[in-house]
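Input: a single structure, listed below in structure tokens.
Complex shown without one protein chain; remaining protein chains in place.
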Amino acid sequence: MKKLKMGMVGGGQGSFIGDVHRRASRIDGMIDLVCGAFSSNPERSIKSAEALGVATERAYKSFEEMIEKEAELPESDRMDFVSIVTPNHMHFPPAKLALEKGFHVICDKPVTLSLEEAFELQKAVKKSGKIFALTHNYTGYPMVKQARLMVGNGELGAIRKVVVQYLQGWMSTAVEETENKQASWRVDPKKSGIGGALGDIGTHAENLTEYITGKKILELAADLTSFGAGRVLDDDGNILLRLEDNAKGTLSISQIATGEENNLAIRVYGTKGSVAWCQENPNELTAYWLDKPKQIFTPGGNGTYPESTEYTRVPPGHPEGYLEGFATIYRSFAKEVLAVKDGATFSERPDFPTIDDGLRGMQFIYAAVASNDNNAAWVSLTE
Amino acid sequence: MKKLKMGMVGGGQGSFIGDVHRRASRIDGMIDLVCGAFSSNPERSIKSAEALGVATERAYKSFEEMIEKEAELPESDRMDFVSIVTPNHMHFPPAKLALEKGFHVICDKPVTLSLEEAFELQKAVKKSGKIFALTHNYTGYPMVKQARLMVGNGELGAIRKVVVQYLQGWMSTAVEETENKQASWRVDPKKSGIGGALGDIGTHAENLTEYITGKKILELAADLTSFGAGRVLDDDGNILLRLEDNAKGTLSISQIATGEENNLAIRVYGTKGSVAWCQENPNELTAYWLDKPKQIFTPGGNGTYPESTEYTRVPPGHPEGYLEGFATIYRSFAKEVLAVKDGATFSERPDFPTIDDGLRGMQFIYAAVASNDNNAAWVSLTE
Amino acid sequence: MKKLKMGMVGGGQGSFIGDVHRRASRIDGMIDLVCGAFSSNPERSIKSAEALGVATERAYKSFEEMIEKEAELPESDRMDFVSIVTPNHMHFPPAKLALEKGFHVICDKPVTLSLEEAFELQKAVKKSGKIFALTHNYTGYPMVKQARLMVGNGELGAIRKVVVQYLQGWMSTAVEETENKQASWRVDPKKSGIGGALGDIGTHAENLTEYITGKKILELAADLTSFGAGRVLDDDGNILLRLEDNAKGTLSISQIATGEENNLAIRVYGTKGSVAWCQENPNELTAYWLDKPKQIFTPGGNGTYPESTEYTRVPPGHPEGYLEGFATIYRSFAKEVLAVKDGATFSERPDFPTIDDGLRGMQFIYAAVASNDNNAAWVSLTE
Partner (left out) sequence: MKKLKMGMVGGGQGSFIGDVHRRASRIDGMIDLVCGAFSSNPERSIKSAEALGVATERAYKSFEEMIEKEAELPESDRMDFVSIVTPNHMHFPPAKLALEKGFHVICDKPVTLSLEEAFELQKAVKKSGKIFALTHNYTGYPMVKQARLMVGNGELGAIRKVVVQYLQGWMSTAVEETENKQASWRVDPKKSGIGGALGDIGTHAENLTEYITGKKILELAADLTSFGAGRVLDDDGNILLRLEDNAKGTLSISQIATGEENNLAIRVYGTKGSVAWCQENPNELTAYWLDKPKQIFTPGGNGTYPESTEYTRVPPGHPEGYLEGFATIYRSFAKEVLAVKDGATFSERPDFPTIDDGLRGMQFIYAAVASNDNNAAWVSLTE
């Protein structure tokens, strides 16, 4: 098996999500980290490289330098793709440059700082002929795959209602005034964009909803709040949804839901059956039926689709977690990159979130903010 | 201990809620059923009386007859109060007459068919000097009492967010076209009023929210749907809430959430802590904290308030259920009636839902329908 | 419907289990409490009667007086049966006398103080031609009925393994040295018999095992402990089981399992499927299958047997609890008494625990103590 070579933008020492991306990229043994612009501080970038077992001569001072220098290396040595794990405002610049210089890209969400950038990046991806993946990692869980398959195969009948929530409590107090690096950029519109919780977790809820149901959110009515004193971005939101084919729903997000850890949960109700899943215990999918008892599906367990089981790495009853779900995005991306390197044409529907999902996320953020600015009036996602 | 004598309006053979009221009234041994107008069909009323061990001469043909005849009996024999367990359109007439003729009343919810009737009944209660209780039974659970106490005592800090849902699936198909008596009147505006699921279960969710948080819902934005073909009343709704003191929330109801049984669940988030409770496993209250581990409270268990423990009838670990919660409303009502019979003045804040709660429920229904008629615009509950 | 008249032995003010029996007897509206020897203290017996709404002239000084005086009343007035809710040493004397004087009996468990008494009572029941029921209340839960039906109908295949536990923590400290009435007699062999936790909760676990599996425990090996300083009776036990048809199991009991409330839980494994049930959340029965997903059954819910649904009093999703399970024993007993009064012959397999179950319980206690005295050697239950 050939391994792919990864270059990373961001993710220096102390980074939460950079560490997650690296672990996720290792689990399936298909990817080696070979270089990085780990920090805007060159010294820290080198120290990070040392700690990560990356050759220090490939610890670059900036993403520009990394992309330029790596492009000059012989093909057998140079990185195959760039992984972007910086705050939101630093997604677009490296992504665009990498694509232009011929590198595939995998990027954290939300895809860009602004909706405008998202449209521009969409064009850049198409123009580049390169692969772009977005780490909406929660779609990597086997039970999410199972739910999507059940809906797609019509087991639930016509979808009528979605109840989705993503509730955290870690910003209940003014953590941005402490040394919490995660909080400080998230409350800063220059780095985060116009959405606070909306962008950070709302887009996950939006993406998960569309992924499982296979239906687009057509319009929404959003009531957003900044509970934290002095915050200019939302840290809480309650949103009504209208989806394709007359499905309806609620989407509730919060980063001030005291005591909640990472409670992303979704329930999808159809005419024949329903499913419920919660990220904090991701190895169970509950199915409800018109006239049969409730069922509990487990990864690789009895009655699951083979197409969901292929996303498990261990036998039933051996729980998988956040890192494995994340790794699935990396694995699917890596498979596509390898196939394309071997001459295959691009998948029409690749098995990972794409720039189109990224654009949807930005449209969701912008629609919600526009709705909120108009006292929760309905706003279309495509306006 | 003196026992109270109860007369019942409705609740003939085959009635679900009549049977519940009777069982609930028996559990604490304070109430005897002595008479009834169990059915609009006199024969069925008599048969019901026989099955219930009620003297057939006190099985009346109509509530009017019951109230009139009982009023003529010597005080030691006649019923002390009337229990009304009919469909919504038959709440107001017997309630008003009973109050006027000097009987206390306990009545199922929603309190009346229309908002107008609710206002009129409020006046009738005040004028009568009699006790009126409404069976919002879910406030009778010990863990709901505990939650209310925790909020009231400031343990959760300032309340910021409420996520409440009441999801059922029994009307996913056209049950009203079968012989399901429960369904047929619920889809009929003449018997049910302007709300479908709104009145049947939405008012419970609304009442529970206000009961636990101690805050009134100020305004709402409601997106209602009639999924069932041919239904004129809502069978599903998604509602945004704004409460007193800047709390926000979502309230989601459904009777077409396939596979759901009776999933009333509420989460209340404050600045210091949060609580979560679900009716289907009512003997657990989960508390979340800023800096302490999650806790699970149980009725009468470690760390519960004595004021919640007094609502349990068995030791911790011996589950109580729906009938006990319902019985608590009857017990509190009976205690008040007995106290007033003994000469006490009325409680200012009686320990059961009152006509005022009933009026709130009707205002909730009317606001939600008005909002929905205006594409989910915000509507105040007191407009 | 004719109602039955109940006389009670024990259950004076402050009694836990007497109150439970009374509530359970009321829930279905078939039974009236008409007399009692509520306490060995005549004054307290009268006060209890007053509090319970029982005529004080039928508050007797002793069970002997009650049985004698009631027997002299005209049949239309006198009690139909005796309910015995005293500590263990006071089960046999009133049960035997009541049977001899022509009264049916319902009695708390374990059935007697000694194995000898149990054999003697078995003879007395047979001789009397009267009905004797034992309140192994946990067999009254609808999901226990469902489990028994699933086993009985062969759904699980051949039963191979049982894992049953009954864990409480309320005796973790020396509660018997406080004013805890429940504890003081339980640690006293003169009142409790040779078993401590064995008799109090072990017999429930034993009975539940035999009830659900339909198999008798043939022999056991018991390792008992008295953890509480100065206790002469066991407060904890770990027991190996061998059942009919080569099934095996473990049975673990404790009253010093700190923090446990009333954790009676059972898992039964067969060749085709398995079931799991826990008393603290009794409205769920989990079924496991060879090649199908796990299922969750609920009372009256999808896929349950009609024969289990008849034990529910409310629709699915409306939880029932301890009192309803207990009430089911009373109801089944009352139906049998009414049928026999109407001239029916006795049921061969009545729908409630009988003197034979009581004898099994005593054999279980005696076998366990004998095994423990011989360092956990195997002892047959019929030796």
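The chains carry the letters A, B and C, assigned in the order they are written, with residues numbered from 1 in each.
Convention: contacts are C-beta pairs under 8 Å (C-beta built on N, C-alpha and C of every residue); 3 or more make two chains touch, one makes a residue touch a chain.
Worth saying up front: this structure is predicted, and the values here are computed from it rather than measured.
Among the displayed chains, contact with the absent chain in the complete complex occurs for A, B, C. Within the complete assembly, C:Gln165 is the residue of C:Gln165, C:Thr298 or C:Thr312 that touches the hidden chain. Only one of the listed residues, A:Pro42, A:Pro93, A:Pro189 or A:Pro316, touches the absent chain: A:Pro316.
When you scan C:Asn137, C:Ser252, C:Asn283 or C:Gln363 for touch with the missing chain, the hit is C:Ser252. Note that of A:Asn262, A:Thr309, A:Ser347 or A:Ser380, the residue touching the chain absent from this view is A:Asn262. Check C:Leu218, C:Leu240, C:Cys278 or C:Val340 against the missing chain and you find that the one touching it is C:Leu240.
Counting the whole complex, the residues of chain A in touch with the unshown chain are 1-3, 16, 19-20, 22-23, 26-29, 50-53, 168, 170, 259-263, 279-283, 298, 301-302, 313-324. Looking at chain C, the residues touching the absent chain are 156-157, 160-161, 163, 165, 167, 169, 172-173, 221, 223, 225, 227, 236, 238, 240-242, 246, 248-250, 252, 254, 256-260, 267, 269-274, 287-290, 294, 375-378.
Counting over the whole complex, chain B has residues 287, 289-298, 301-304 touching the chain that is not drawn.
Simple rule for what comes next: only the chains that are shown with their structure count from here on.
If you average the Cα atoms of chain A and of chain C, the two centres end up 55 Å apart. With centres taken as mean Cα positions, chain B sits 43 Å from chain A. Those residues of chain A in touch with two or more other chains are numbered 287, 289-290, 294.
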